[in-house]
Structures are given as C-alpha cells and as structure tokens.
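A single protein chain has been omitted; all remaining protein chains appear in their positions.
As written, the chains take the letters A and B, and residue 1 is the first residue of each chain.
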C-alpha cells in the first residue's frame, strides 16, 4: 500500500476567506508544573506570579499563570492552522488579557479570519486573524489580532477582494480589564518602591541585565506552549534555510525581555493588553538579550491601581543603556530584536 | 581509614539466575510537574494528555500520565540492578500498559530474571527480565520483558544452563486492556478527523516534522525518569568510549518519535502495549529525529474504541518520507535509529 498523507498540511493563502472560523486543536491544562517551568525558563520574578500569599493579598484568587505565559499557550494552538506556511509574523494588535488564568484551567483557542490581502508578487498574501482564548467554563480569557504573511499554494490562483481590518493603535486605557484590586501591596516584598505615580510619560528605563538563550532553553519553552512551528526545532531542515539554523520563537524574546524588565519595573508585572509588537530581527541560540522600556502613556484604573503603557525594546549583544531604537530614517537600529507595546497594571501610591 | 565501597556495583552476568527477583529502589511519585516537564521535553500534544477536560470527557479519571512517560519511570528504576553493566539493550517484548497512571501516583518497580544465555565469547551473556510497575495501591500498571547483554565479572566462571523465554511476537489485540471508553471525542479538539476506520494495514504515514535533541534536553529527561545509566551523563568518562561522547537514552528517541507521530496519528495517543523495540543506532546531541509509521494490524476493542498496531520508525537527519527501513539483505538502512512495534488505542467512527 502506498503512503498516505494524514499529516496536517496547514493552510495556504487561498484557504483563508473572510469570516472563516478556525477551531484550534489540543486544548491545554495549565498547572503548577507549567508555572515552575515558565519561571525557570524566563527568570520571572514579578511577585504576584512568584508568591501565592502575596497574590492572594493583592486580590488574585491564588498564584495565577502569568498572562504572557497564557498568551504563548493560546497563540501556540493557532500555529498549525494559521502560520504553518507563514513566511513571517507581521504584527499584533488589540490584545486584551481580560481574565486571570489559574492553575487547573484548560485553555482552548479559536480564531476568525478578519482580513486578507494578496501581495503584488502574486506568491504570498497577508492574513489577519482575531484569536480568542477560552477557559473550561467558556469564559474568554484573552483576545488578540495578529497578521502573517502566508505562501500561496498556487501563484496562478485568483486574488481575493482585499479587506484590511481597522485596528486600534492601542487598547484605550479606559477599556482595560482583568486587573486585581491590589488593596495590599508590600513594596519590600515586591522588590521596588516605584509605584504608578513614579513613572512619567517619555521616561526611559534601562533594565541593565542580560540573558543568553541556549537551544535547549527555547526548544523546551516553545514545546511547553505546544507551539509546533518547525523552524524552532529542526536543525537539519534549517540548514538550507535563509539563516542556516534554528530560529527562536519570538515569544521567547518577549518573555525574557519582560523578565529582565523586573529590574526597573518590579511592580508592573501584570500585563493587561498588547497594543502592538514587531519581531524586528531574529534571535539565535547563543545570543544575549538585553532590554529597555519607555513609558508611552498612563491610565488610572482605580483608587489603588494604575496602568502604564510601555514600549519594551529588546536588543542583542549590546548595552541597553544606549536605548537603541529607530534611526532618523525610521529604520530600526542594528541589534534591535523586538519592539513591543503593551499595557501593564501597577499599584498606585497609598 | 581506607576508602570503602558502599557504591552500587550493579550485577554482572554471573549474578543473575533464573527466577531471581529484583526489587528496585526509589519508588517515584509522579505529579503535574512531571507532566509539564514531559510535554516540554518531548513536544507531546496528544489531547488526552494535554487537556484534563478532554480526558475526563473521554473516560479518563483526569489528566493522566502518558503511559510512555510511566514506562520510562518504571524502566529507569530497573537500570541500577539490571543494566548498569550492560553492553547493549537488545530488545523489548510483551509490554502491557494495563492501568492509567495519574498525578499523585507513586510507581515502584520489581523484576524477575526469566532467561539467561552465555555468549560464545565467554565474556558476556544475555539476561531476560520481566519488569512490573506497581502503583501505591499495589495495582500493576504495566509489565514488560526486556533483554540486555551484560558483562561477566570473570570470563572463567562457568556458564549457566541456557534458558530462553518464549515471548509473543506481539501482544494479541484481544488481550489489550487499560483503554478509556472514549464515549466523547471531539475530532476538532484532538487535531485530526482520522479515526480507527481510516487506517488500513500496510499504510505508511510520514510524520514530516523534525526535532533536534540537545545535551541538556536528554539529560534533563533521563534524570526526570531517574534513569542513571552513566553513558548518558558523563562526557568526561565517555571520551574514551567507543563513540567518544554521551549516548542519548533510547527512551528519549521513542518519546520524541511518538510526539512527532501526532502529525498523522493525532487520535492515536494512548499506547496500550509494546510488542517489540530495537535501538538500531545511537543518537547523539545535535542530531535531528524524524519519524514515520506503518500500520501492521488492527483490532476492535469496543463499540467506540479500536486499536492500531504500528511500527514506529525513527530516522536521523533525513526525510522520513523516504520511509527508510531495511534493505533486501534484511539489514537496517543507514540513519535508522529506532524500530518500535506497539499498540495504541484510537476512537472509532461514530
């Protein structure tokens, strides 16, 4: 009997149509085991994800899953259907982490195609999807938009009508939800005295420390999220690729840069929204990540809680105190890995 | 005072006698932490080991330990007594995963010598053992036979009477136990529409994806199972060995090949029996594993559940779509790592 093809071929550009729903496979139960691994892989120290006692005092139901960790899990599920044949991840927008994810929760992911645009070369197109993560009670825990460049199966197939979704430049501060009350907040235990009022728009923060990433580390992390994109795991297959080696999942860069940002933003651990994100250049094993942040906007969420909109910039093998970003030509400076725009909760002075 | 020798010297060929019981040390409690690590190290996505909700719906008591994970743990306990002085692991037979292992269960291992045969060179012999794993309620969770080539302590010692156990070529389909009811099975969430009836004897399936293994990964996995065979961990000691470097535990190859087989066999995640297994050639860090499967036999277990007997072949640094296996001379083709024959449960069409 001949061989069969029961493996997942993924979707090509022609397969995506506006409004098309994608119900992604392998819902995943997250546990204390995932929390320990996420900490060990990223170096996370934000206190509400480190101490169950502190978390409970601050209004969380217990020691929660870091929302960025949950994001990688929800995202990972969408890879086999959305980006298996992707040429590039182009961006994120309108990400909202609306409910805490707790150990024992099972996350599943659904997406909907909200935009398509064939590229002028006729060989690729851009697909926009809104992806939603739900827990086992069918409560939405997060929602985000991403867009990817995908190969066409057949260059001669007709182009669809172009639809480009309107996306907010940032989630409005007034729409942020999912934060804890933060009634109790011990700044000694959290690791920093700097609260909401201590940060000013325009301020840049050097996170100082560096973290080198090994092949084993990014592979273990990416499998933890059940993200199966081949480029992260297959050294043999990557030999003939553009870079000649494995690419590190961009989410690994985001998580490590966020963990580094503890040094300067220790109270700002709770990510509430992802406004935008670009993986400016690839990271490879052996490279060292550094990070700096800029305060873009602030919002008051309650008497006790504020939010900072931050630009998190990760750079490679260079002093983050140089605050490398874009040149006068608008192009990113060499060594910039990540340009990530997000909202995070932070306690107010009391 | 002189130094003493309280370390475990392991058993040499002369130490094994027919019927000899071996009660292995360090029973091990498996938890959600082990599940997270196993997933992160192998890339496992089979849905009943990923989602507690799905597992419960399919008739499991909760999110179970992957039986192959439990196998590595039960096997690992036997290494200090059975194979510390082994030259080679020669084979497996009659492996039966009869009861699910759940987080919180404590596994202990006992073995019995069921065969001995001195080799004609007088320096080594083959030992067959049946190994059983029990949980904390003294229920047998699995049983398997393996045979190893072991060094003699003294080449001049007399050969024992040769006893070669009769072993089944495969566990009969009618004797398979330990499967779940699978009354509920959502093929969207499981990742594949292909059920029992979609697979035909003789069919070959290309699992497409590749996974490169790093030293840190196989060491972490092998320690997770408390398998202490020196060849996996001691780079200094291995410098003067035949291969000059650390060997990767064969169980790491089985688990990664099984995880890769998700792509084509997504509903066939529940291993029920190990019929045979050969580690055809060694894997080293930096090598990339690919896999393909062949359907050898099928069995109907209930109205809702079928079983596939599969040959899982792992290959190194080559396209699994070439289905490399044995040449006309009966010898394995270059690059074949593993030839593994097992039964796995899969839902029937409903």
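One rule holds in what follows: contacts are C-beta pairs under 8 Å (C-beta built on N, C-alpha and C of every residue); 3 or more make two chains touch, one makes a residue touch a chain.
Everything quoted here is computed from the prediction, not taken from an experiment.
Summary of contacts with the chain left out: across A:66, A:118, A:215 or A:341, the touching residue is A:215. Contact with the undisplayed chain is limited, among B:155, B:235 or B:322, to B:235. Interface note for the absent chain: among A:180, A:247 or A:265, the touching residue is A:265.
Contact with the chain that does not appear here is found for just one residue of A:70, A:205, A:248 or A:312, A:205. For the options A:122, A:244 or A:286, the residue in contact with the chain missing from this view is A:286. Residues of subunit B that touch the chain left out of the display are 1-8, 23, 25-29, 31-34, 36-37, 80, 104, 106, 108, 136, 214-217, 219-221, 223-224, 226, 228, 230, 233-237, 246.
The set of subunit A residues touching the chain not shown comprises 31-37, 39-43, 45, 47, 50-54, 63, 188-192, 194, 198, 200-212, 214-217, 220, 263-266, 286-288, 292, 317-318, 321, 323.
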